[in-house]
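Just one protein chain is left out here, and the rest sit where they should.
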Amino acid sequence: MAIELLSVGFLVAMVAASIRIGTSLMYATLGEMLTERSGILNLGIEGLMIFGAMTAFIATYATNNLAIGVGATILVGLIEGLIMSFVYAKIGTNQHVWGVAFTIANFGLAYFIYRLYFGSPAVIPTVTPLAPVKIPILSDIPILGPILFQQYAYTYGAIILFVVFAFIFKYMMWGLIVTVVGDNPIAADTAGVNVYRTRYVAVTLGAIFMALGGSFLSIAQFNSFLFELVAGRGWIAIALVTIGNWKPMRCMVAAIFFGFVDAFQLRLQALGLTEITVAGTNIAIPFQLFLMLPYLLTIVFLAIASRTADYPTALLTPYSRE
Amino acid sequence: MSDIAIQVKGITKRFPNVVANDHIDLELRKGEVCAILGENGAGKSTLMKIIYGLYRADEGQLLVGGKPVSIDSPKGAIALGIGMIHQHFTLDEKLTVVENLVLATGQGRALLNLKEASERLTGLSKKYGLEVDPTAKVYQLSEGMKQRVEILKLLLRGAEILIFDEPTAVLTPIETGDLFKAIRALASEGHAIAFISHHLGEVLSISDRIVVLRNGSVVGETTPTGTSKSELAQMMVGREIEAVTRHKAREKGAPILDVSGIRALSDKKLEAVKNVSFILDAGEVLGIAGVSGNGQKELIDVILGMRKATSGKLILNGNDVTNKSTKEIIEQKLRCIPEDRIGWGLLMGNSIAENLILGLHRSEKLSSRLPLLGVIKEKEIQDYAKQLLARFDIRGADVNAPVRLLSGGNLQKVILARILSQEPRVILAVQPTRGLDIGATEFVHKLLLELRDKGVGILLVSEDLEEILALSDRIAVIFRGEILGTFTAESATSEKLGLMMAGVTEKG
Partner (left out) sequence: MGTIPILAAGANPLDAYYEMFLGAFGNVIAISEVLVRAAPLMLTGLAIAVAFRARFWNIGAEGQLYAGAILGSFVALNFADWPAWIHIPMMILAGMAGGALCALPGILKIKVKVGDVVTTLMLNFIMIILTSYLVQNVLKDPFTGWPQSAPIPDSATYPVLIPYTRFHLGIIIALFFALVVGYGLIQYTTLGYEIKAVGSNEIASRLAGINPTAVTIKTALISGSFAGLAGIGEVAGIRHHLIATLSPVPIGYGLTGVVIAVMAGLNPFWVVVVAFFFSIIINGSQTMSRVTGVPIFLSEIFQGLALFFTLFFMFLDQYKIRRVR
C-alpha cells in the first residue's frame, strides 16, 4: 500500500494523533515530574495507571456515567497518593523497592477487583468511550483545527495542566517551594518551609495525575480494560521526566513525541502492514520494530539526556530533621 | 539595659565525654561587633548552636531584649531576630538570588513577586554595601557573593542580631574587606554582631570587643586596643603544653609520599589548594595543622584519588599517581583513617567481621584464588576477626554482630584494626581522635606512634594542636590552601603554631 507520507493530510492527522495518543503519557509524566521535583522518585506509577484504568472502567460501566468514572479515578489517586507520600517522605530510604512494591500490589488488586466484578466473560466488556470534543469554530481552522481543537477533554486538560504547572513553577510561590524542597531541603527548612507537607502534596497530586493517565486508556482511547493496556507507559514516563529535564513544557513535548511514535505504530497496525518496504530498495522492516520503538527510544534518549540532566539535587536523598 | 541584645547567663552544655560550655556569661550589644575567639573544641560553635536553637543548654539562661527566652529551633531563633550565617550556605544553588530571597520573605503570598523582592533587595544592598546581582544564579556567584545573599536573607527576615561563623574562611582579601565594610554598616545601624573566628588579624581589625573561649569557659574579655596578637594567641591556646612525651629522634627514612605543587578546586570551583608541596618520609609523622576549611578536605581528596589535581604531582613510593584512580593509590599501600568514620569508612549494614576484612578480602590469608573467583575462608576470617577484636580491645559485640551496635570509639578501632592489618606504608589520618574519649584517644595515639616506629609514614591532618604536637616529627601549617610554614618538633610551640594557623606569618 502506498502511503503518501508527506501529504499534508497525513501529517496533520499524525500530529493530531500524537497529541491524542500521548495524552495518557502526558498525565503520567506530569505526575512523576511534580513528584520528582519535590525530591521523591515514585516507581509505583505503572501500577497506579493500571489501577486508575480499572477504576475508571468499572465505575463507568457500573454507573454508565463517564464523569463518575473520572471522579472515582481521582478519588483512588488521592487515597493511594496519600499512602505513598507518607511512605516515601517519612521513610525516605529504599524508594525503589517501595515503588515496585506499590506497582505489584496495584497490579494484583486491579486484576482481582476486575475479575471479581466481571468474572471471566466470553466477550470483553466495553463501555461507550469518551468522545473527542470539537470546539466550535476553532476546529474548522485548517491544519490547526484538527490538531488542537478536536481532542478529548482529557487532552485539553493535560495541555492546560502543563501550562498551569509551567506557570506555577515560574511565577508562583508554591512552585518555588517545591523546587527548593527538591534541591536543598535544608535550605527550605531554614526558610520556614514544611518539607514533609510539601512532599505529601506533590506526591499525592502526582498520584492523581498518574491514575488519570491510566483512566484515559480505558475509557477514552480504548473502550475496555485489558491487562496489556498500560504497556509500560508508566516506566517510560519516568524516563521522560529526565529527558524533559524536569521542566513542564519540555516534558509535555517529550510525551507528545512518544505519542507520535505510538501513533505511528498504531497506524501501521491499522493499515495491516506487517512490514514497511523502504522505497526503492528491498529492505523490509518488520512492524515489530516499530512496536519496540518507544522502548528503544526511551533508552537512547535517556542515555543522551544523562549528560545534561539537571536533577533536583536532593532527588532520592531521604530527609530527616536532625 | 536597652543596648544589650542577647545576654548569655551561666550557659552550660555537657556531652558524654566533655563539657562543651561551662557556665558561660556573655553579652552581645546593639551596635557593637563582638568577636568570639577560640580554638576548635573551645566551645564557640556549641554556644552559637545553643543561641541558634540547634542545641538545648543543660543549665543557664538566655535573655533577649532583657526577657528570658527558650529557643527550640532555628525558626524560633529567627522569630526572635537572631540570624546566623553559617559556613555552609543554605541556598538553592540552581536558583537566582532573588528567588532564594523571596522564599525567605514572601511565603504568605501565592504569586511570586520577583520585581518587588528585587527592589527590596537592592534597597537593602545599597544600605549596607552588600551589592549583589538579583538575577544571578547562585552557583555562579563567588563565595563572597553567596555570603551576601545569606546576610540579606536574614535581614529580610528581620534579624537584628547577626552571628557570623568563620565568615572569612572562604573569602579573598578583597571580599573580606567588603564584608567588613558591610559589618560596620550593619553595626552602625544598630544590629548586634557576633564574629566567630580564629583569625587574629581580622578579629583585631573588625571587632569592638573580644571574648576568648578556651575549653568551654570564657578566659578573657578585652578590646582590640587593649591587647596584642600574641596575648590573644596565648589566651586561646593556654600555657605551653606541659610534658608532652616527646619521642626520640630517629634517622630519616626515604621519602615515600612526595606532594609537589598541587592545586585543586573545591566543589564550588574555587581554588582550595594553592601550590601545596611537602615530602613525607618513611617512619615519620608529618602533622598538617590547621583549622578545618583551609583546604585540607580538598588536599586529602587529591591524595586519595577522589579529586582532580589541576596541577602538580603526587608521587607515592616512587610511582607517579597523580590523578590516578583510588584503586591504584590503594595498591601503593596508602590507607586512610577518614574524618567521616561512618560515611567513608564503614559498612553500616554489615557485621563487624565483614568490616574488619574490607580491603583484605582478596589477600592470600583470607581467601584462596580459584580460577575466576576467590573463595573466602570463613573460618580464617572468624579467627582473624576475633584476634583483632581482642588485640584492639573492641568492646560491645561479637564478630558477627552488626557493626552499627558499636560506640564511636569502638568504630574507630574497627577502622584502625582493619587498616593496620593491611600493613600500609603510608597512612593518611584525618582527625583520628575526634569525638573519642581519653582512653580511646590515648590508644589511637599510641598506635600511630608504634606504626611510625615500624617505618610507616603518617600524614596527620588535625585541628587539635595538642594532638599534632604530641605525635608529629614535623609540622606544616595549612592556611587558606597554602602551607605557610613548616616546623620541626623541637622548634614548634603551640603559640607559634596557633599564630600561623590564624594566618599570622613572620611578616605579620
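We just call them A and B in the order they show up, numbering each chain from 1.
We take it that a residue touches a chain if its C-beta (ideal position, glycine included) is under 8 Å from a C-beta of that chain, and two chains touch if they have at least 3 such contacts.
Since the structure is predicted, the reported quantities are computational estimates derived from the model, not experimental observations.
In the complete complex, the residue from A:8, A:67, A:104 or A:271 that touches the missing chain is A:104.
One of B:18, B:219, B:315 or B:376 touches the chain omitted from the figure, and that residue is B:376. Panel shows chain A; residues 41, 43, 87, 91, 93-94, 96-98, 100-101, 103-109, 111-112, 115-116, 119-120, 227-228, 231-232, 235-236, 238-239, 242, 286, 288, 291-292, 295-296, 298-299, 302-303, 305-307, 309, 311, 315-316, 320 of it touch the chain omitted from the view.
Residues of chain B in contact with the chain left out of this view: 304, 306, 325-327, 330-331, 335-336, 338, 343-350, 354, 357-359, 361-362, 367, 373-376, 378, 404.
The definition used in the following text is that only the chains that are shown with their structure count from here on.
Look at where the CA atoms of chain A average out and do the same for chain B: the two points lie 47 Å apart. Chain A contributes residues 171-177, 179-180, 183-184, 186-193, 310, 313, 322 to its touches with chain B in the complex.
Across the complex, chain A is touched by residues 54, 74-75, 78, 90-95, 99-100, 102-104, 106-107, 109-112, 153 of chain B.
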